[in-house]
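First up is the structure itself, then whatever we jot down about it.
Left out: one protein chain. Kept in place: all the others.
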Amino acid sequence: MTRHIRGGGPLVAALAAALALTACGAGGRDSSDGEAAVADPGVTDDTVTIGGTFPLTGVAAPGYSEIPTGAKAYFDYVNEQGGIHGRQIEYIVKDDGYNPTTTSTVTNELVLKDEVFATVGSLGTPTQASVADYLNDEGVPQLMVSSGSLQWGDDVENRPLTFGWQPDYESEGKIIGQWVAENMPDAKVGLFLQDDDLGEDAEKGVRQFVDDQIVAVERYTSGNTDVAPQVSGLQAKDADLVLAFNTPSYTALSQLVALKTGYKPQWFYANIGSDPALVGSLLERFSEGAVAGSSAALDGVMTTEYIPGIDSADDPWVELWQQVWDEHGDDGELTNYRIYGMSQAYAFVQALEAAGEDLTRDGLVEAIEEGGTEWEGPQLAPFRYSADSHMGISGMRVVELEGGVGEPLTDVLVTDIGDAEITTDDSGQADDAPPEGGVPTS
Amino acid sequence: MRDRIVSLRRHVLARHLFLALVGLLVVVVVVESVSDYRNTQLASMAYLGIAAGGLTVLTGINGQISLGHGALMAIGAYTSALLLPDRDATVPLTVVVLAAVAVTLVVGAAVGLAAARLHGPYLAGATLALAVAVPGIALYFKETLGGEQGLRVVMPDIPVWVLDAVFFVTGQDLTRSRFTAYVGWLTLIVVFLLLANLSAGRTGRRWRAVRDDEVSAELAGIDLGRARVSAFMVSAAAAGAAGAILAFTVKLAAPSAFTLTLSLTLLAAIVLGGLGSLAGALIGAALLTFLPSVVTDIGRNAGLSDIQAAELAPLVYGLVMVAVILLAPTGIVGSLRSGLQRARSRRRTTSPTTTSKGTAS
Partner (left out) sequence: MQQFFNTALTGLTLGMVYAAFALALVLIWRSTRIVNFAQAPMAMLTTFVALVVIDAGYSYWLGFVAALVSGLVLGAVIERVVIRPVEGKAEINAVILTLGLFIVLHGLAAVIFGNRYRSFPAPFGLEGLTVGGTTIALNGFGVFTIVSVLVVMGLLVALFRYTDVGLRMRASAFNQEVARLLGVKVGAMLTLGWALASVVGSLAGLLIAGGSLVHPSYMDSVVVFGFVAAVLGGLDSPLGAVVGGLILGVSLSFVSGYVGSQLVALAALVILMLVLTLKPGGLFAQAPERRV
């Protein structure tokens, strides 16, 4: 039997040597961290390295995988003009396949191996939830999470380094709910919800205003592409106004099923699922099957808007994005997802600018909390950033889609979570234009 | 005769214990000498390794296939998450792991009972359905199991005596990721020790007999159903422990972590390493942990876009999986072993060849 342990000999010797070495260092444990004036990770005199995780593969990749390409194009644009305070922005993008386990792995890689200064724009509710505590524990700012869940900013005490960016789903639900209560008080409302934070938070908001108008609630599971049973459920209860909180592919799927079952309610898709360009391109081919082609596919559908999109080509912001994309983009067209990424990148550049020459993580967080509400940018309504709230954009307007263009039905309405009132925005954010050169200055 | 068998068994046990000890030393040296980032990778490798170890016992030694081990890991992970909801949780990690194992064992027994009647493609089909069904349960019982977003796992603070003990031995402060790596690898060593002993003993011989020839196994008085169910339970228990380590590492139990891909990944791990060998399972786990980032970097450097580079990793290990089955069906360990044996038999043709199947190392 002895031959089985042959080969172990040298290994054991090596181990013994290694042990002897390490043992020499043993003694009492040192409890104080020698904290000197060391720069935060990811910052040098001429660079700042940030990271982000996105679904570049898998079922969530379509559409969403374009967001970082937009952000990257804008950072390149800024870098070309000399960067911010002399620092070039290096953006490391990792794929997590929309799988929280992978998010945890690649975020670890960003923090420990790439030593990023902060994560910016990382996407997804379940995915970012898996690393929120980790990033806060490690002291890495988790900035401008691409998701409308309330978690990104409503709990500053426990997650002091986490910031949202887009309007949260509850506020959106409230704005939509109030609009329906005021303008369609007799409608029989059906809710079509994605079965996660998106649907849940939104339902909370909507119910504040139209609780008694709701006749049916149907939930679909993301990943299950057969939504016929859910749409049939709405139809069976005779809902004539469907408020849908879903991702873009489910907008297309629900439209196809409605066509099949002859269901013709008024559709109201939340912003997240209403990208006319994407949905239109998805439905385009079915024009022979009597679905109106491309951008007209969603004609008459209502939705909301919080940044100018590809449909308003004359908007000075969209003109800037087009220029950025033409100069620094990869292959492909400028899309609303890329605009989303650029708008987010713009806000981060504002934060960098505001944090000043001596860039530290604490300084950056402080700068966002202090000045965030004042920043002018592509967003139609101001940010809510303060020492008490890290929530992002405060509002949006209701629009009706016509030929792929959103015709405003309301002014920009702003609100907050809980029972905060809905008011008309008076900041003038919706009418501003980008500064000369396209890079924010403080 | 009996004495000889007893002493032989003692030898096997002693050998396994010795290997476990060596393994422990290697773990300490490696964990202490690499960065925090590598340590989280090591922790991932540990849970893949534990689950693959369990699966290799089932598939390689007992001949049953399971495409549903991801689901069993989910059960272990959710059990851990329920026990570690916040910082105030007082359940020691050892108890958490044991609880995860116990719950998964019960589920494994139920699945195993149903599975024992099935074979080949029917078994593959049933376990495949299991793999996709279990995450749905977590979505349905949103209140308790957290839905899509899953349950957070809050690791308790590292006990002070552990901090002191580790510092005394190694002279370094124990970071959290290093701690997780230790927990993972200690669990792996314990699980592998148990698995190795079971496979080398009478139970293992029965499992193999059932795999090799059902009819003769039955003639020899082996209860086929019992052998199958027990193999499934042992394998499930290992998956449960793996689930617990996954929960500690990822700090989250969410349905999207336990996709069909995870189950297939485990199968890939045991195939790459070599069916039926615990060392092979470990090598497979190592490949799956370290290969993707290497391949992605190569792809990116070769000028592929982020998106294409990200798709490259699954493509490569799919190709490796196909190539291994076609070119080296015994896996990496099997090929090495047969290579060694050939060399050895050439060297000493006269000595009688003892037939030790050497399932563990």
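Should a chain be cited, it is by its letter among A and B, assigned in written order, with residues numbered from 1 in that chain.
In the analysis below, contacts are C-beta pairs under 8 Å (C-beta built on N, C-alpha and C of every residue); 3 or more make two chains touch, one makes a residue touch a chain.
For clarity, every value in this text was computed on a predicted model and none was experimentally measured.
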item: Chains shown that the absent chain touches, full complex; value: A, B
item: Per the touch definition above, residue among A:G86, A:G139 or A:P229 touching the missing chain; value: A:P229
item: Sole contact to the chain not displayed, among B:L17, B:A165, B:V294 or B:L315; value: B:L315
item: Contact partner of the left-out chain, one of B:L219, B:L326 or B:A343; value: B:L326
item: Listed residues A:Q178, A:T221, A:N336 or A:T415, member touching the removed chain; value: A:T221
item: Hidden partner chain, residues of chain A it touches; value: 57-59, 61-63, 65, 195, 219-221, 223-230, 232-233, 235-236, 249, 252-253, 256, 259-262, 281-286, 288-291
item: Chain B residues that touch the omitted chain in the full complex; value: 59, 63, 65, 67, 114, 117-122, 124-126, 128-130, 132-137, 139-140, 214-215, 260, 264, 267-268, 271, 275, 307-308, 311-312, 314-319, 321-322, 325-326, 329
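Throughout what follows, only the chains that are shown with their structure count from here on.
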item: Chain centre separation in whole Å, for chain B relative to chain A (CA means); value: 36
item: Residues of chain A that touch chain B when the two form their complex; value: 1, 4-5, 8, 11-12, 15, 18-19, 22-27, 29-30, 56-57, 61, 65, 68, 93, 95, 97-101, 104-105, 108-109, 111-113, 125-126, 129-130, 133-134, 137, 195-197, 221-222, 330
item: Chain A partner contacts - residues on chain B that touch it in the complex; value: 8, 11, 15, 18-19, 22, 25-26, 28-29, 32, 35-37, 40-41, 44, 136, 139, 142, 147-150, 152, 154, 163-164, 167-173, 176-177, 246, 249-252, 254, 256-257, 259, 293, 296, 305-307, 310-311, 314, 356, 358
